[in-house]
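Can you read through this structure? Questions will come right after.
Now for subunit A:
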Amino acid sequence: MAAGFKTAEPLEYHRSFLKENCRPDGRELSEFRSTTLNIGSISTADGSALVKLGNTTIICGIKAELTNPTVDAPGKGYIVPNVDLPPLCSSRFRPGPPGEQAQAASQFIADIIESSEVIKKEDLCIGRGKLCWVLYCDIMCLDYDGNILDACVVALLAALKTTQLPEVTINKETSAPEVNFEKKHKLNIHRHPVSVSFCIFDDSILIVDPTAEEESLSTARLTVVMDEEDQLCSLHKPGGTPLSGEKLQECIKRATARKGEIHKLIEKVIKSMKTAQ
Partner candidate 1 sequence: SMAVDMRLPTVKKTMTLSAPAVYRKDLVVPGDVITSDTGFMRGHGTYVDDDKLTASVAGKVQRVDKLICVRPLKTRFNGEVGDVVVGRITEVQQKRWKVDTNSRLDSVLLLSSVNLPGGELRRRSAEDELTMRKYIQEGDLISAEVQSVFSDGALSLHTRSLKYGKLGQGVLVQISPSLIKRQKTHFHNLPCGASIILGNNGFVWLYPTLGQQDEEAGGFYTSLEPVSLPDREVISRLRNCLLALAAQKVLLYDTSVLYCYESSLQHQVKDILKPEVMEEIVMLTQQKLLAQEG
Partner candidate 2 sequence: MPTDTKRVRGPDVSQSPVLLGYKPAAVLASRGPREDGRQRDQVDVRPVFVRCGLVSQAKGSAYIEAGNTKLISCVYGPRETDRKDETDMKSGRLTTDVRFAPFSCPERVPWIQGSQDKDLSLMLHESLQPAVCLQRYPRSQIDVSVMVLENSGSALAHAVTCASLALADAGIEMYDLVLGCSLQQVGSSYVVDPSYLEENGWRCNSSESRGGLTVAFLPSLNQISGLQSDGEMSEETLTAGVRTCIEGCYKLYPVIQKVLTKAVRRAAPPST
Partner candidate 3 sequence: MAGIELLSDQGYRLDGRKATELRKVQARLGVFAQADGSAYLEQGNTKVLAVVYGPHEMRGSRSRTLHDRAVINCQYSMATFSTAERKRRPHGDRKSTEMSLHLKQTFEAAVMTQLFPRSQIDIYVKILQSDGGNYSVCVNAATLAVIDAGIPMRDYVCACTVGFVDETPLADLCYAEESGGVSSLALALLPRGGQIALVQMDARLHQDHLEALIEAATTACKGVSKVLDEVVRQHLQEASVLTGED
């Protein structure tokens, strides 16, 4: 009976839970799914992280390569983030070039990197006007069950925090770059942005960390990105029903709390990796 109701009238089914201030998966309205983090699992990457947010699974791998800086910014390197939603992660995606959603997600991540200054691009310069690093941040969804943005940001941050680059010098005589793999250094992470996403049901009920089904049934979405100094790096609400200032404050409050949890999680996992070594 319940199963029939769930598939035949999904919206009514969800409403019946929301009335009771809870959700079909047993969560409260402002509760995140359990978040797990795994770092450094891809040895071919210079930094990597795998994040699970309930079923949603995101992997991020960082590859650093050498290139020439642009003429406009001779003292800066590049950060190139891309989010991919392969057909593997859900039946809603087909093979081929990235669809709208993947393109929007890539842009969202690129904007956060820009606005939050996670990494100073100046740090990626090796020889002014001559040589710099390009950090390819490739983020891929392996299981799509909603709220990929929050998971992507965690995966990106954790992967960057574990990234190590070899020392590169420019030979004075040949002016060719020389790499010393013996000497590696970490990236300097300036800011630690955390993303928190919400869905709004029936124009009024606010829930956090929506599943794929909740996303598709909701009337609006909102994403807040905040760093450790409580600076907002992004506030993203792609259309949908309007939101009162009061609700917005509620979201920001929830984001502030979540941000602390994520920072702790990342620190804990990195520490446990160190002790394991």
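The set was built so that all candidates are chains of the complex that A comes from, given by their letters.
Here is the rule we go by: a contact is a pair of C-beta atoms (placed from the backbone, for glycine too) under 8 Å apart; a residue touches a chain by one contact, two chains touch by 3 or more; residues count from 1.
Only a predicted model underlies this, so the values are computations on that prediction, with no experimental measurement involved.
Looking at subunit A and the listed options 1, 2 or 3, the chain it touches in this complex is number 2. Partner candidate 2 is touched in their complex by these residues of subunit A: 41-45, 48, 55, 57, 59, 61-68, 70, 78, 80-82, 84, 86-91, 95, 97-98, 102-103, 106-107, 110, 134, 136, 138, 140, 142-145, 166, 168, 177-181, 212.
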